[in-house]
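Removed: one protein chain of the complex. Kept in place: all other protein chains.
Let's look at chain A:
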């Protein structure tokens, strides 16, 4: 069913009784050309691009819960492409371009809103680093503008510019960045993939791999029976190490909990996305009016999907430092998601040492913005058996070979990326 103003008008006049379900609920088949483990944004986008761009349509997406129940529904919905290192710069811009046409491609309202992101800087050294990053973006054809505090004051007059320790000197602006409705992204990809024949199988947990005598993966064992597969791609974020362990692999990953927060709804205040450069705090305002914000990881390994008080306090202090007027706004909800933190803070999209098994992991806490790009390049890898041009540096063996992409320069300490 095509969604349009006409379908909406038709249904409005007939009491909304004609809407059909957006995707089927099929029983798993015996065999698929490609099985994608993980029905989050990345897994569903992968299935969509396999069907759309690479004409591989005998595809299943297996999800242990319901689609979008993991990190796809737990992030702070920010999209941007303001990365500085080769590998990341091009990949995230590829993703940004796909965000810009996603709603037309999917025939689905994902509420993509290019409201801009401003990364504030608070010292001369940080200004120089942001100028360098902005220049890197611009020579790669990405929009970036370095603003001084006078220019920032015009758009964000409410910030605390004269904080004694961290005065706001200016910011790096990417106007094409913004936010998108995370659940709608999941639903849009699911609906579009399903319409091309992809089976989306929920409540189907992978419990093991079937292998042939050469060790090649030939399928997966699941809570709904054994499913054969020509190739298996895993896009399971915080559970990557657990799934890989079923195939005997150890990964350069740690799973960490990241909290996110939303305040009670207030009148329109924040025009885009703002990040605090002297602490770690990022905030936008949802269409319902709540301030959606987050900060650092809790810092310890966790699979618990909930965090602890010290980081809540730290994040709220970061918010108070740049916007003291939010002090009396009440916190409405707080939750945690499990991040697949890689050893250099950069994702891994590659074949694995196990034939027939492909990995898409290590998104740290930057996975949401990457959703469409990740789907496209992982589909390319699964369909063609070679890396996509924009993902060829995201190799699993880069740690051994010394080709890390360490945007933050922290080394092999995942809780610091």
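Note that a contact is a pair of C-beta atoms (placed from the backbone, for glycine too) under 8 Å apart; a residue touches a chain by one contact, two chains touch by 3 or more; residues count from 1.
Everything below uses one rule, namely that contacts and distances are computed from a predicted model.
**Q** One chain of this complex is not shown here; going by its UniProt record, which of these names is it: "Sarcosine oxidase subunit delta", "Xylose transport system permease protein XylH", "Cysteine desulfurase" or "Imidazole glycerol phosphate synthase subunit HisF"?
**A** The missing chain's protein name, per its UniProt entry, is "Sarcosine oxidase subunit delta".
**Q** Which residue among A:63, A:254 or A:390 touches the omitted chain?
**A** A:254
**Q** Any idea which of A:5, A:125 or A:309 touches the chain not displayed?
**A** Answering carefully, the residue with contact to the hidden chain is A:309.
**Q** Across the whole complex, list the residues on chain A that are touched by the chain not included here.
**A** 241-242, 250-255, 299-304, 308-310, 313, 343, 399-400, 412-415
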